[in-house]
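Only a portion of the chains appears, each positioned as in the full assembly.
Labels run A, B and C following the written order; every chain starts at residue 1.
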Amino acid sequence: MDNKRKPYQLVSREWKKEDTIIKLKNTTIGAGNFSLIAGPCAVENEDQIFTICEFLSKFDLKLLRGGAYKPRTSPYSFQGLKKEGLVLLRKAADKYKMSVVTEVMDTNLVDEVAQYADVLQVGTRNMQNYQLLRALSKIDKPILLKRGMSSTLEEWLLAAEYILSGGNGQVILCERGIRTFETATRNTLDLSMVPLIKSLSHLPIIVDPSQGTGVRELIEPMSLAAIAGGADGLIMEVHNNPDQALSDGGQSLYFDQFSALVKKLAATSEFFGKKTTFYTESITN
Amino acid sequence: MDNKRKPYQLVSREWKKEDTIIKLKNTTIGAGNFSLIAGPCAVENEDQIFTICEFLSKFDLKLLRGGAYKPRTSPYSFQGLKKEGLVLLRKAADKYKMSVVTEVMDTNLVDEVAQYADVLQVGTRNMQNYQLLRALSKIDKPILLKRGMSSTLEEWLLAAEYILSGGNGQVILCERGIRTFETATRNTLDLSMVPLIKSLSHLPIIVDPSQGTGVRELIEPMSLAAIAGGADGLIMEVHNNPDQALSDGGQSLYFDQFSALVKKLAATSEFFGKKTTFYTESITN
Amino acid sequence: MDNKRKPYQLVSREWKKEDTIIKLKNTTIGAGNFSLIAGPCAVENEDQIFTICEFLSKFDLKLLRGGAYKPRTSPYSFQGLKKEGLVLLRKAADKYKMSVVTEVMDTNLVDEVAQYADVLQVGTRNMQNYQLLRALSKIDKPILLKRGMSSTLEEWLLAAEYILSGGNGQVILCERGIRTFETATRNTLDLSMVPLIKSLSHLPIIVDPSQGTGVRELIEPMSLAAIAGGADGLIMEVHNNPDQALSDGGQSLYFDQFSALVKKLAATSEFFGKKTTFYTESITN
């Protein structure tokens, strides 16, 4: 959409015309699919993650999210179950035939996380952690690259370029809101990035309405808006007991909210010409 | 969504539960309708505005936008045809049975603009021009109140409160993008405001994807996203010859783009349960 | 500092090499002077403004600020004494041989405010109120043009260009903080504008540390920083009883704070080679 020479190359449409497709054992991201990644902000204990997983499996969900290593603003906040969290995620996901998406915060943890996860997530605070990006460029697993909270489109694509140029072409971009002056929402979800990325890059892009708004009631409308804008999927927080959650409870969906939403997501993505990879039985509005 | 005491009153859902409905001679904004306001950034001459109006009338559009008085960043840019522009807007709108939406920039111009327009627009630069808001609170015409480019939700609602508290309850809010660090788009369109406003206020809210992105190619996806997010309508720029437009050519739609878009807007708003007030014949996807 | 063609002309150094000097009856802004404008956020009553004026006159202050017409975010906040406030400002200023700096919010008020004020201020919310700027370009009084809270340097200079191109060359620019994500301060005071404006334009520039920080304790250090950065002066809020002030009490200085500060301002501006137009007796650190 602009003609000046772009500073990135491998991530661009000019370099590769066809959409990049991310193939997991149990599902495919991109390729006209609409994917839904859901789960708790953080794994808290075995009961919690199995309860949530069982619930999600009713909707035939293929992708489980959950934090084991949690980047927290305060050193005094719950920091995640770490390796134990990874083990639990894997166990729960295996039982319910799901793939695990979880964050890796440091180069030292890449091997450990890669052992348990199917997709490794780079969080917003680490989008420009270039040593981490380089380490992830050397593994053979897909990377979910969240936009930095104050990153421009160009900086984001260049962060992806680090991964591609190191040899790993399996990158999924994730818009998760940017930092602005507005305080009514936790972040300002910048949905214009979805069609803009689609036009400039071949990489799939998903949206995180939980982090992107920080307000539970906004998750449904912004999820539908993300689909309408062309997103390849969503990642969102759901919890069996949001009021007792150890982190991000206020933006996690209750089970009944999630149930109602899944139905609408399926119908909406179908309307916009995407195949849903979940809730694939007959859909009635 | 938060429980602290709100600084606004008359605009709030607590004050008035039912949605505010804006009734014009030829159409109604709100009340489950999806409205489309279209036209050039600025009226340039008789030929231009009649050509555009004729084109819009093919889609049964009820609401014509066009600037007569233009707030321009530079004193050396085209400032609009002023009163002549108002006359032309009225003439064209009358011929094609449309209502006129146009900006009023100053208290001194309220009477003049009100004489020709059906809806008076307050632009983003004047959202906190309180003398103007007070003057508009005393007239009997609907006001389209654009969000200030760096206004919080609360400041925006308080600007509307100025109009309501002065006696004019006919206010339509318009999200048009905010100023952030991102330069790939002209503004960052903050669609989360749509459901948030719907929850906090009874006033209708529409979205301006032209100003909100500044990128022609983003107008379609962001329009669809706005509908999915629950907007009561859209306002957008269309021009018979964008490449020669005296202002905002780069974000104005070509006629053929607009034709394709109208069809999608109608189908999409119907899918989301809104009645379209335009293109009301049989819709085929 | 950059070589691309500038969109402004009359305000630029290229157009006019020598610094613009603003001459008032009792003092001169620019020309190597360091000016101090002080007074309450708003005129509240005769007692208040005379008490404050008497206090300021002890320091030989030449410039009194005070709001008569106040742009307030909420319609339910104190809106100023309006014309009565102007009368009181004039009366107090005359008694103590000061010049009046006060805000004009609307074209309709230009004549009235110009009758009482020596310098007419355009507030941050009206920086792009172009009708107002045009009206002010036609009067023969200096204009204090505050930066819009989300205005770029270029937009600010173009707003000044409106005034100069209409015929009024007496413009003083005022940096008053911009809107950012940071909430620890009310605004982010952008002192880099001071040397940048000095380099690009011949207009004098002053700084408002009261609005610029919104925190009383920051006024002293940011005032000194503004002087070090090259500002031609300061505008600040001082009140005989900040805790009871009808507006902006939390960022108004107490009398004793102001007394201590004036001394430091005088010494500091002298150190940086500026002549102070106040507190001109012997200065001891």
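The definition used in the following text is that contacts are C-beta pairs under 8 Å (C-beta built on N, C-alpha and C of every residue); 3 or more make two chains touch, one makes a residue touch a chain.
The structure presented is a predicted model; accordingly, all values stated were derived computationally and were not measured.
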Next item on the list: Tell me, please, the full copy count of this complex, given that what is shown in place amounts to 3 chains.
Entry: 4
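Just so it is clear, only the chains that are shown with their structure count from here on.
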Next item on the list: Just list the two chains that share the greatest number of C-beta contact pairs.
Entry: A-B
Check: Quick one: chain A and chain B, Cα centre-to-centre, how many Å?
Finding: 34
Notebook entry, point to check: Between chain A and chain C, what is the separation of their C-alpha centroids in Å?
Noted result: 48
Item checked: Of all residues in chain B, the ones touching two or more other chains -> 150
Item checked: Of chain B, residues touching chain A in the complex -> 1, 150, 152-154, 178, 180-185, 188-192, 194-196, 199, 212-213, 215, 217-218, 220-222, 224-230, 268, 271-272
Notebook entry, point to check: Which bits of chain C are touching chain B when the two form their complex?
Noted result: 7-8, 71-76, 105-109, 125-126, 128-132, 149-150, 155, 158, 161-162, 165-166, 179
Notebook entry, point to check: Which of the residues in chain A end up touching chain C in this complex?
Noted result: 179-181, 183
